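Only one protein chain is missing from this complex, and each of the others stays in its spot.
Chain lettering (A and B) follows the sequence in which the chains are written, and residue indices restart at 1 in each chain.
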Amino acid sequence: MPWRRLAIIAFIIGPILALLAFGFTRDARYITSPLIAKFATPFTITLFDGRKLTLDDLRGKAVFLNFWASWCPPCRAEARDLEAAWQKLKDKNMVFLGIALQDTDQNALEFLKEFNVTYLNGKDEAGKIAVDYGTWGIPESFFIDPQGRITYKHVGAIRAALVMAKLEEAAKGIVSAQEGRGDYQPIR
Amino acid sequence: MRTMLLRTLFGLCVLFALSTSNLHAAPAPDLEDRTREIASELRCVVCQNLSIADSPSEMAQQMRAVVREQLEAGKSPQEIKDFFVSKYGEWVLLKPKTSGVSLLLWVLPYVVLVVGVIAALWIIRRWVSKKKSAQAAVSAATSQSPVDRAWLKQDLPEPDLDDNSAKAQLLHNRTRLKNEISELEFDFQSGKLSDADYNALKQEIETKGMTLHQQLDALPPEPTLKAPKRKSADQKLPPDRNRIRRWQLVIGGVFLMLFGLALGVMLTKSVRPRESSNDTMTGDFLTGTNSPSGETRAALTEGKQAFARQEFPKAIEAFKKVLATDPSNPEAHSYMGFILIQAGHADGALMAFDRALSQAPNLPMALWGKAMILYREKKDFAAAREIFENLLSRVPPGEERNEIAKVLAEIPTGGAQKSQRASPAPNAPVASSSAQISGKITIDPKLKASVDPNASLFIIARPAGAAAGPPLAVKKIDKPTFPLNYTLGQENVMMQGTPFTGKINITVRLDKDGNPTTRGPGDLTGDNKKNPAEVGTKNVDIVLDQVTK
Partner (left out) sequence: MIAALGHTSILLAFLAALVGIASPLIAARFEPERFRAVARYSIFGQFALVTLAAAALIYGLIATDFSIKYVAFNTTRATPIYYRVTGLWGALEGSLLLWEWILIIFAGIVAWVYRKRHHEMMPWVVMIFSIVSAFFLGVIGFLSNPFETVSPIPLDGRGLNPLLEDANMMTHPPLLYTGFVGLTVPFAFAMAALIVGKVDEAWITTTRRWTIIAWFFLTAGNLVGAWWSYHVLGWGGYWAWDPVENAAFMPWLPATAFLHSVQVQERRRMLKVWNLSLIIVAFSLTIFGTFLTRSGIISSIHAFSSGPVGGFFLGFLAFVLLGSFGLLAYRADMLKEQPELDSMVSRESALLLNNIVLVSALFTIFLGTIFPLLSEAVAGVQVSVGAPYFNSVTVPLFLFLVFLMGVGPIIAWRRASWDNLKRSFLCPAIAALLLGLGLFAWKIRDFLPILGFTLMAFVAFTIIYDTALALRARKRIAGEGIIRGLVTLTRRNQRRYGGFIVHLGVVLIMMGIAGSMSYSLEKEATLALKQNLQIGNYRIQFEGLKGSQQPTHFRVEGAFRVIHNGNDEGIMSPALKFFPIQQSPVGRAVHQSSLGEDIYLILSGFSELDRNQATLKVLVRPLVIWMWIGGFVIAFGTLICILPMKTTQLSDT
């Protein structure tokens, strides 16, 4: 038995197979964001009620930033959760801000009406805010601490419990080690 | 050999030159062209593997706009690319950086090519020198008789391809040499060979032919032919040293098969639940039928059975198990919704049904559940009606359909009461003039005396059925005089954007301290006797006939 030759073959083919097997343990579509622990890019947004809001206005509060769209089923799944979380955290020093992407005013407003969303919402006009935050999926949620640093990012539908937990952490300035994942859809 | 080396050197120079040269024509200074050039190096996050210059998706257009903007602002291409890398990571570059691990990517191909070429040349060199030494050993005893030459060109019968005897091998070699000679001659006639070359090569081949002929003659005479038609038909195949022992083959094969199976099973288990549809441009429909694994299916069935038997804790456990592996399973969510209704958590149930519907927008069970909650708990009749009608159109005629129709008939028609709408909606339809309630307020003659001239009159409107909570609309009138004609309309709503419609309970209070939230003693109050009143009606008259103690 030519053991040496067989060993050489195993040593060449083995790592290739291992590499391919490794591919199974991760999602090929998923892009890890480089933005965690960095300062959130400032932006100005026109809210649906006509006011203009800049991110700096929210300095000093923990911010939950949620990118959504009316045509996205996972956003529909999480909408009531987010509203429920907002209702619980309304009186604390926290802000919920939703940004509608790639959507029309009418559809976005209908969405908000359907799910009784009461927190601040606006529309990202030219998609600049989406690019500033490296958005590639919908919905995406960012948690920003009072100093303006991004502490956690969650791609996909998020549950109320996680929202509240991560906001608490954000208020204290704790940066999460890993991103979170839920049911998401690619952006259009 | 020198020519060969020169040739390869030339090739290598070409390679090095190429790695530094520019493939395209010189870029025009036009803004669009510059945008396109940078865009063609950035990856579209939507359409896999296309650049944002090529991709038709909306996000790509938005990213291109950002590139254009930054170019106009004077940023250099490198800065723009760095900007995108800072937002999306290195992934967004279609051309990997030449630093870090990616350096391997740029270097290895050339390394492999160069090493390969050098190795090939070296090996060729070795083979050539081997040949030379072998040739030197064979003496140049070249006595070529014309017989030999003729023998080489003969048309001898070709041995069967399957024949493996030594004779057959030699005959095959002869055929090879014969072909070589005819090719040589043809090349010479075409004028591609000089006389010297032709003769030299021809001599070589003929020498070989002669050796072959000698070898053939030296072969032992053939044994008497037995020639059965199928040679190896009836005998057992002779044990051959060359033959692999079957058991080795079987063992090796089985071992590898088990290894492969194990790998397959392990990997299938370790796959994290991943998003199936809408991942790729074609992925939506090229998906394999996305059936959950056997375990999940079993848990789902278990939960359904437990639910049917009203064993709710067990059902909850089973559905939780389903959701652990398949977090967006619509059926599991729907059943959880029903269980939550039983437990009295209407809000939680509504969330569950919406989660189910986000995955399967037409799941009848979830539609039914959501509609029921909206109807019974939230009193959102219009929305409930809409969902019931939608459901009706999906369910075939039968018992279920009759039930839906029955519930649908129960829902009060007309713009029924809506629960408090809390969303700011500047685009809310402008209230028509009929979106008002008007009437007259008078004071009960018995209480005329206790009217404080400095009091303020509050007309408070609440939606029918909402006993507490902030009112829908409030109107304050200072120093009222009675009888008072009042109008309550859209402009009086408390929360901007809330529509002033539906059935309203109207109460009136004459408040001494002018503070609507306090109810001090001595305040006069009155209710609309015909509460609730529909918005749009006139003559909703109210009498202040009660005194707060």
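Just so it is clear, a contact is a pair of C-beta atoms (placed from the backbone, for glycine too) under 8 Å apart; a residue touches a chain by one contact, two chains touch by 3 or more.
Values in this document were obtained by computation on a predicted structure and should not be read as measured data.
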Tell me the shown chains the invisible chain touches, ordered by label.
A, B
Contacting the left-out chain: of B:76, B:179 or B:203, that is B:179
Residue among B:262, B:343 or B:392 that touches the chain left out of view
B:262
With the full complex in mind, choose from B:58, B:206, B:347 or B:400 the residue touching the hidden chain.
B:58
Residues on chain A facing the left-out chain by the touch rule are 1-2, 5-6, 8-10, 13, 16-17, 19-24, 26, 28-29, 31-32, 71, 188
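Throughout what follows, only the chains that are shown with their structure count from here on.
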From the mean C-alpha coordinate of chain A to that of chain B, what's the distance rounded to whole Å?
17
Of all residues in chain A, which touch chain B in the complex?
17, 21, 24-27, 29, 31-35, 47-50, 73-81, 84, 102, 105-106, 109, 112-118, 126-128, 130-134, 136, 157, 182-188
Residues on chain B engaged by chain A in the complex (per definition of touch):
45-46, 48, 57-59, 61-63, 65-66, 84-89, 91, 263, 267, 270-272, 274-275, 278-279, 327-328, 347, 350-351, 354-355, 357-359, 361, 383, 419, 421-427, 496-497
